[in-house]
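One protein chain omitted, others in place.
Note that the chains take the letters A and B in the order they are written out, and that residue 1 is the start of every chain.
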Amino acid sequence: MGMRVTLEQSSSAAESCVAVLKERFSGSGIESTVEHHSNAFKMPFVRIHATPQHWLAVAKFMKYDLSVNYCSMVTGTHFPDGPAERGWEVAYHMMRMPVSNVKPHTNTTHVAENLSGSDIPLEFEVLIALEQGDEPTVPSIQKIWVGADWNEKETWDLVGINFEGHENMHRVLNPHDSPEQFHPLQKQHKLRYHGYNEMYDDPQGFGRKPADEGRNK
Amino acid sequence: MAQMWITMGPQHPMTHGLWTLRVKVDGETIVDTDAELGYIHRGVEKICESRDFTQITPYCDRLCYVSAMTWANSYIYAAEDLLEAEVPERAEFIRLISAELQRLASHLMWLGAFGPDIGSLTLMTWCMRDREMFLDLLQELGGSRMHYNYPRIGGVKRDIPIGFADRMIAKIKLFERRIEEYEMLLDESTIWLVRLQGVGYTKAEDMVDAGVSGPNVRAAGVNYDVRWAHPYSVYDQVDWEPAVEKPTSVKGADCYDRYRVRMEEMRQSSKMILDAIEKIPGGKNTNYSTGDEMILTKAPTRAPEGATGFSNYECTRGASQFFIKGGGEGRGKNPYRLSIRSPMFITIPFVADTMIGYKIADIPAIMGSFDPCIGETDR
Partner (left out) sequence: MPMHPRAQPNFRNLFWYPFKITLITALRTFPFIGKRWGHKMGAYHNTEHPEFLDDATKNRMASNAHINDISKQRFAPDRVTTDLTPTLWKPQTVQYPYERLEEIEPWLFKPGNYNGRIGIIWETCTACKMCVTACPNDCLHMTTELRVDVLDGADGEDAGLGADLEVGGYAALAIAQIDEELETFNLATAHSEAPEQWRFAEVLDLSGDTATVRWNDSGEESDVNTSELRTADEQIVSGRIDLGRCMFCGLCAEACGFTSFFMTNEYDGMSGFSRQDLWMDASRTRLLPTVHQEAVDGELAKRASKERNKREKAAARAATQESA
């Protein structure tokens, strides 16, 4: 309880996951490796480079065979100047947690040294590179993990990556009446008022300074 | 009877933040809910793409303003992962102490808002009074009461002042007695028990599938804590245990369990702080000057393209994660993409689902017991 999960446990869990993944998915463009953070976090994690065609299969494998029960973060990135096969990237961060329903009036206090197998907590990072274009599409994992639901909504809302098969996609952080295809975190949208030498509540520019001559907002 | 949608609009004293909860009610029973977020969306992720790594720290303070130090620490760990910076051990201890002090202040703020929702106005005054103790400590350490801009990449901004350790130990020892006073007030109060027990059942596996973490999951009976499972900083050198609660029903944890787990967490945080201040390398009353290598190491300021940094940190409300990709503007001085995972963003739709089947009067109890903070939800 006070003792933490050790590096050996974590490393062995990560290695076995990678071995199983390699065995199942070798040769379909999916690579899995054990990576280490620099410095602060001592535990290794599993990084998987997947392809959009095989993503659903990998996701189901992770959930049911590797017991990855926690979908934590979905991140989309726009690379307008990137290579042709990596114009967009979706990064999923998942975790495996030894959590299960307990009987009433009891609790499960895991003792770190007694954890084994798929009970050892582990982090997973899945990176999917999508081609350059205007319609990046990735299959949705909404049916596999409930936690992916609002994460995918946010990624579509801010970055513009379409999740195929996602029911009830709607704007979650931007206003509901934002224009179609307006996804602010794409690189062609710049910050307003950034670097201007003027009052920020002056939308018509009456208080403009000479230094800002010729600039449009 | 006809069913109707009622809007608990963005301005509402009991929603603990700026979000809309639309409930569909049949009489008094809730049959459906719909949560709308985004009222306080400030575009932090986009702003941070044009800021230096040092300039991003004050923005992260303002993500969850009630729990600023933990969010700044969470970002700093991700930035150190990206920039491959070393941190001296004394700085890690100071970060642990500051984060746990912030956790205490945040839980007191939660209780001070949750108590009046249930009906106990006394708690508001008591919790604010006790929170003042920790805000004063954080003011001494960080320079202001809520937004400190305290951790730096490679260490912390300043060392702990002279006399800070003694004041902190006295206040924590007083606070441990105060926790007992809170429990004396609440744990046998009929109103408290009737309103919290049997309300808002959530099962552990459902929560994990939905992405909920932190004290909400520990209330359901499993001691999963990021500080224990994916340890960082010096949490393995300090004497503590994750606070876990035994749920009273096969249906899972109710609001009373979530309240209890946070009281236990306050005890554990107090214990951690008292232990850490004794074990801190370099002594608790030596005030190293700013920039000394005991508290700060020089860190690189640029991150090449292709480098990534990830941090999984136990914030007050769950597991907060930062994912930073390097190689942005300024030849790598800015991040290319900074992605923030807020535990509350995932918990709010789960909370909205939990309410179905209960009464309108249970809404503040269920909502408050999950400790929402919309600043981090909307970023």
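Simple rule for what comes next: a contact is a pair of C-beta atoms (placed from the backbone, for glycine too) under 8 Å apart; a residue touches a chain by one contact, two chains touch by 3 or more.
Since the structure is predicted, the reported quantities are computational estimates derived from the model, not experimental observations.
Engineer: Using the definition of touch stated at the top, determine which of B:Q139, B:Q237 or B:T286 touches the missing chain.
Structural biologist: Per the contact definition at the top, the residue touching the missing chain is B:Q139.
Engineer: From the listed residues B:G9, B:G43, B:P58 or B:P300, report the one that touches the chain absent from this view.
Structural biologist: B:P58
Engineer: If the hidden chain were put back, which of B:T15, B:N149 or B:T377 would touch it?
Structural biologist: B:N149
Engineer: By the contact definition given up top, give the residues of chain B that touch the hidden chain.
Structural biologist: 51-52, 54-59, 62, 129, 136, 139-140, 142-144, 147-149, 157-158, 161, 163, 167, 180, 183-184, 187-188, 190, 193-194, 197, 246, 248
Just so it is clear, only the chains that are shown with their structure count from here on.
Engineer: Sort out for me which residues of chain B touch chain A in the complex.
Structural biologist: 37-38, 41, 43, 45-47, 50, 77, 80-82, 84-87, 203-213, 217, 220-224, 228-233, 235-236, 239-242, 244-250, 252, 309-312, 319, 321, 323, 325, 336-337, 339, 341, 345-346, 349-350, 378-379
Engineer: Can you name the residues of chain A that touch chain B in the complex?
Structural biologist: Its residues touching chain B are 1-5, 37-43, 45, 69-73, 75, 77, 91, 93, 95, 97-110, 112, 121, 123, 125, 145-151, 154, 158, 171-175, 184-185, 189, 191, 194.
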